[in-house]
Each structure stands twice: as structure tokens, then as C-alpha cells.
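Here's the structure, in C-alpha cells; my notes come after.
One protein chain is absent from this view; the other protein chains keep their places.
And now, chain A:
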Amino acid sequence: MEKILEVNDLHVSFDTFAGEVKAVRGVNFHLNKGETLAIVGESGSGKSVTSKAVMGLIPNPPGRIKQGEIKFGDRNLAQLPEKEMQKIRGSEISMIFQDPMTSLNPTMTIGKQIMEGLIKHQNMNKSEAKERAIELLKLVGIPNAEGRVTEYPHQFSGGMRQRVVIAIALACNPRVLIADEPTTALDVTIQAQILELLNDLQEKMGTSIIFITHDLGVVANIADRVAVMYAGKIVETGTVDEIFYNPQHPYTWGLLGSMPSLDSTDEELIAIPGSPPDLLDPPKGDAFAPRNPYAMQIDTEMEPPLFKVSDTHYAATWLLHEKAPKVEPPAAIKKRMQGMAPDEPIIGAKDGGKHV
């Protein structure tokens, strides 16, 4: 499969009065053409910072990309000058933001907001851009697009605004779309509509999507592959099936355990104890060790490397080391993993196939 974007050993830090906050500490991932990669993690795990780094939108100062490369085609976005980055932003890589209520300019018609990118990147004149804007509004499912193109954001509901935001992002047919928690601020029925829309649009336009979320339920709906982030690192990565049915990292177990499901009545939600480490002074060894009931001596001394589970499945936990004791995920989580099994027979965890 063709890799469209590759992030290697990315480090992003923020200089604060208290010191250097290492928000992203050596992240590696790649995005294949046409797929959806979900980056999952709790607040502060560095998932948004990673995506902002790809967009070149880390505010500097205080933020900076310390090291690493972001390969997009033959270019390294981590070192691209701002002028060059502006040409890529919005035309080749676009972004959808979390809160549609605040991510649109309140004093500009939505038509103009869509047209801006078109005029900038595709050298369209105003009337061409307007036509395309109407087309885009239709594409994202806004009724009466011709009439609504001259309306302002406050005249739209939250879900409709998010459709507008998506239209802005897709205006120039980007190759990569980064969706930073695009459904978090929406109510559940609207969430489903937006996910469906993204799925449809991906099919139509062939865009690759990086989908950032803390909601594993959403991941199951939309992603092909998943990267689980914790404390500025990717701790487990694999296909959706691998992550859901054969998770290896205790943190992934914790995430799955804390996800509510509708079909079961007797299970309780299992919270992950404690809170994420302070990235001003990241702990030695495995950052998850203090919260990990399966932590071993080595976890506090040395960082685990990524152990290979399958060609597509890697996890950074010492539990996968050959000398480690065999540990099974907690019973409740195992049960839940089974509970999440689809109606059709479980696809082998190691075949890497897409679960639809």
C-alpha cells in the first residue's frame, strides 16, 4: 500500500515558565492512501499536538518541533518554510476541528469562508469559487445550498456547521484530512450523521483520514487502523480488529474497559486509576507504569520498545517480552472484547482485514 504520510520520531515541546513540556516524545506512524487512521488517547496524550505538527500549526513560541520528520511525498513538513507550508495547508492537507460552534468566523458568510481556500489555492475567480462552494455545500448535505451560501454561521445548527467545516476542509480535494475530534462537541444522533458523511466522502474522494478521538466507539465505526497514544507516545498500533479483539497493551485494555456499551446489562465501567504523567518531567521507564496493575520492575527502569505482534500490530509493553510472565487481560475486559464481536464470525486478529 502506498504510504501518503509518514511521521518518524516526532518530538514536539512547549517552552513554559515551568520548563519544557514534552508533549510528543518520539511518535512514529504512517498513513496509507485512502485509509482512515484513528489516533486514540485521553486528554493530554499528545494526539492533537501531533496533528497540529503535521499541519504546521504549532504556535511558535512556545511550541516547537524538536526533532523528527514528517514525510509528505518527497517533502519534510517538519522543516518546510511557512510560505511553502501555506501552499500545502488547505489544499493538500486539511483539518476539521472539534467545535463547530467556534471554528467558523461569526462575521463572515459561510460561502466566503469556503471560497477563501479555493481562491487562494486553485486560482478561481469569485463566481467560480461561489459555484464550487454551493457544490460543496450540496456534497456535505446542506439543503437549499444556493440560498444558504450567503448566510452566517449563527444561522446554522451545530451539526450543519460541522458540515460547513467539512466543506471548507474538502474544498480543494485534499489528499489528507485530519479530523481532530470532529464529533466530540455534537450530540449523539448528529455524531452518527457526521461519521457517515465522512465515510461517504472518503469513498467518493479517496481522501486519507487521520481521525483523532478519545471515543473508541467512534473508532470502531470509522477507522481501518488505530494508534493508541499515551503520554506523548504511541503505545499500541494495529488494525481495528487487532486493537479491539487482541489488544496487548494494558493501557488499551484500560481504554476498552472504560468504554460503555449498550448491549450488556451487568458489566461495570472500569476506570483507569490515577492520571497521566506530568510531561514537564516524564517518568523514567514506561510512562504508564504507575497506573498499570501489571507493571513489572523493568517498567520503572527502562522504556519498552515496540514489540511486534503481527505485521500490522505493535505494542510497547514489556509484557510482550519473551521472559515476561503470561498475563491475560482482566476478565471483565475479555468479556467485553467478546461482547464487541461482530455478528459475522470474528475476523482473525492477525489478518489485518478491514472490519466494516
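Everything that follows uses one rule, which is that contacts are C-beta pairs under 8 Å (C-beta built on N, C-alpha and C of every residue); 3 or more make two chains touch, one makes a residue touch a chain; residues count from 1.
Everything below uses one rule, namely that contacts and distances are computed from a predicted model.
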item	value
Missing subunit (named according to UniProt) among the choices "Carbon-monoxide dehydrogenase large subunit", "Molybdopterin synthase catalytic subunit", "ATPase" or "Peptide ABC transporter permease"	"Peptide ABC transporter permease"
Touch with the omitted chain, as defined above, among A:D99, A:E128 or A:D215	A:D99
Selected from A:K120, A:K138 or A:R291 as touching the chain missing from the view	A:K120
Residue, one of A:S43, A:T107, A:N123 or A:T189, that touches the chain absent here	A:T107
Hidden partner chain, residues of chain A it touches	55, 57, 85-91, 94-95, 97-99, 102-108, 113, 116-117, 120-121, 152, 154-155, 165, 168-169
